[in-house]
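A single protein chain has been omitted from the complex, and every remaining protein chain is retained in its original position.
Going by the order they are written in, the chains are A, B, C and D; count residues from 1 in each one.
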């Protein structure tokens, strides 16, 4: 049920923009002059290592998992989740929260939705449920912020490593101007690290950090819907009231009309 | 009634500034050297694709509609709206809110004004009306912010893509310095992407993002006037009190004097 | 009474800094090479037009009036205003607010001071007077902020237009390197737009925006003094209490000692 | 008692860093080529004049006094002041505030400490004393902020004036390329203004603005200690309570242990 689908915006954007740059490189013919292993190592490795200094090993590893997560998007939209919560609220009305048992079986073990409903089925006081879930949500937000912080830092470091590489190349070239024919190629190599740094920062780290922040906001909204649903069911409120509360949470385009 | 008129500042500004740059290009004679299809593709396409990574498909599409919206401005000014609300308040005074029915027919289906008055005519409690409208307003603000955020991101990405294109061109040129006569034209082509990026960011995305933010503030003010009017009518307050409340909302230059 | 005097800091600063730059230009001899009509048009016109896109026509026009206002400064200082209010408070003490009538005649129609005192003479409740004046003050602050915002935007746009002009010039020059003697002059012309943009942004728009913000803060302080005076007179408080309240408002260097 | 001592960090830092740069200049031999009167005038004068536009004459003059003040630091540390207040509190205990008279004679007329204690000796209600002193403190903070604001602005303007000077030099040089031997020296002169601007902003204005902000925070802390001491003495509290209150104000390294 929580199966994710491909995030077309991320996949197409990354694939398309890298294709465009590759195309521009290919048009010039001399493709080989755009690949220089030491330069790649300096910029990629340097960005990774300097970013690592700023954080801990675990944070950098976790950030890499978060990068991978950006090529997927949630199949469940906030309005789908809202309808689903209203369905459950209607079903439990009068018959009690034990009606949720069968629904729980269909949910993945690690889902926020399952935890929300399980706590209600377990009969915890609603204030307690609310506190626990809010706490989980805060932890999730902190985790996401730390992840996008790693990418933001990498987007800052990559051009700096590119500049450092270019300065190394320029100093080497300027110290050895005897052979005029070598000046051009030497400067081309020197510029490569600036090029790598610009591509990494602007076409990879920075947009992925923005996407992570955007996805985090969406995930939080989705989980707020589950949390609101679960606590409303726990309080055995009228589902019409739940509908009203959900609509104050949802953006206008996603508002629900369960009871016409 | 909600027919929009052309926003002269946007149209004249865009048209005039692009004419100035085109004029500068034409003066040099070799116009053809300013158009290079691969460079255009790299900067325009790259900006679009990288911006897309940072958002979702829907957000980028919605931003394009918002760009189109900036060449129009609202025909209704806040003070016109305020007088209109005072007229309705005076008409309903004593005779009840059903007097609004005929006015409602003249309004477009999707207008905030219509919704505000309809809710009052429907007899909803004023607190409920107020909550619903405030909710709609918040949604509108969030939608506008997301739209101008897409343009702000594009204004950041465009010069970066221009730099990347120029670096590609420079590396290609430097690797192939044998023919001195080709250096100038090659570097001219390399600089084109920086030129496109600077024009796109500074003459298109950035000012339009500012305009969107400005229009959003104006739209919100206008809708606050409708909301204040509708709730005042719903509460059957003295229209003189509505006038006073409206004047605390309106900027000094737009204040209304309906009574006396 | 509200006659303004020249703001020496603005006049001397603008005149002096432009003289210095002109001197530097003259020293090189070839003055003519610093004036190029198309470049002037591109930077000045482009800055005006792009700034216009971001705002509305009225806002840009109002900003031009605000620029003109920065060469004047208020003749009335906050401590002079405070003494003047204490004089009036002392005069009205026991004899009533009608004593203000003769003073009102000496004030310009559009002054905040006149409005403050007129409202008190008219016998409005002090809370009402206070609300109306605070409202006017908020409107004034918003108007000033919008004005300095236009200049801040222009200070951002001018160097961008300078860069765009230089890129146009460089591309034209690079496409036409046959005649080596023309390279220097062509590049000189290309750099002119960057020069104009830097001068406009750093020596005109940016310092004037700062000055507007500074003057706005001073104007607001002055009007707070009038507002405090008028409401204190309206409440028929002891002028000694007014003196104390004024001194909490005024900066240390401007504090008043009316009752030694 | 309020005699200040030299701020070694400021004096050594300024002297040392300027010595380093002078050393680098001297090593190249041609010292004369680093001094160009028109360039000095343009950058120094331009920075002064453009900064003046942004402020008023008084503010710029006051900022110059504040610059001079950064080479001194307070001889009195916050913990010394705290012990001194505890001494006085102990002395006044039971015997009344008139015991402060002799101590007052040893204090400079313009000191915050003297004013604090004098107000208490004069028998003003403690709330009134507290209000007056807080007011003075706010005024001092505003004055310091305005002073560091002038330096921050100057640190922004200086590199801009440097750039403008360099552009003037480049345009002049490019318009006159006939004599190849003059190109180098002309460009050297053109770069001088950028050099002056970078030195002024990064080695003078910007670090002094930081130092002013730091000193302001320290001065405010010191005066808070005097204010807390004076009001505590005025309230005739137990000095042990004053010690506790002072320690919540002081940084851990400066905490006092007067009793046991």
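Assume contacts are C-beta pairs under 8 Å (C-beta built on N, C-alpha and C of every residue); 3 or more make two chains touch, one makes a residue touch a chain.
This is a predicted model, so every value here is computed, not measured.
Remark: the omitted chain is touched by one listed residue; of D:115, D:152, D:211 or D:224 this is D:211. When the full complex is taken into account, the listed residue touching the unshown chain is D:185, out of D:96, D:123 or D:185. Check A:9, A:42 or A:76 against the missing chain and you find that the one touching it is A:42. As for the chain not pictured, it touches chain A at residues 38, 41-42, 45-46, 49-57, 60, 131, 135-136, 139-140, 142-143, 153, 157, 160-161, 163-165, 167-172, 174-177.
Along chain D, the points of touch with the absent chain fall at residues 7-10, 12-14, 16-17, 20-21, 23-25, 27-30, 33-34, 73, 181, 183-185, 187-188, 191-192, 194-195, 198-199, 201-203, 206-208, 210-211, 214, 247-248, 251-252.
We adopt the following convention: only the chains that are shown with their structure count from here on.
Shared contact partners of chain B and chain D are C. Of all residue numbers that take part in the contact between chain B and chain C, under half occur on both sides, making this a different-residue interface. If you average the Cα atoms of chain B and of chain C, the two centres end up 28 Å apart. If each chain is drawn as a node and touching chains are joined, the picture is a simple open line. Per the contact rule defined earlier, chains pair up in contact as A-B, B-C, C-D.
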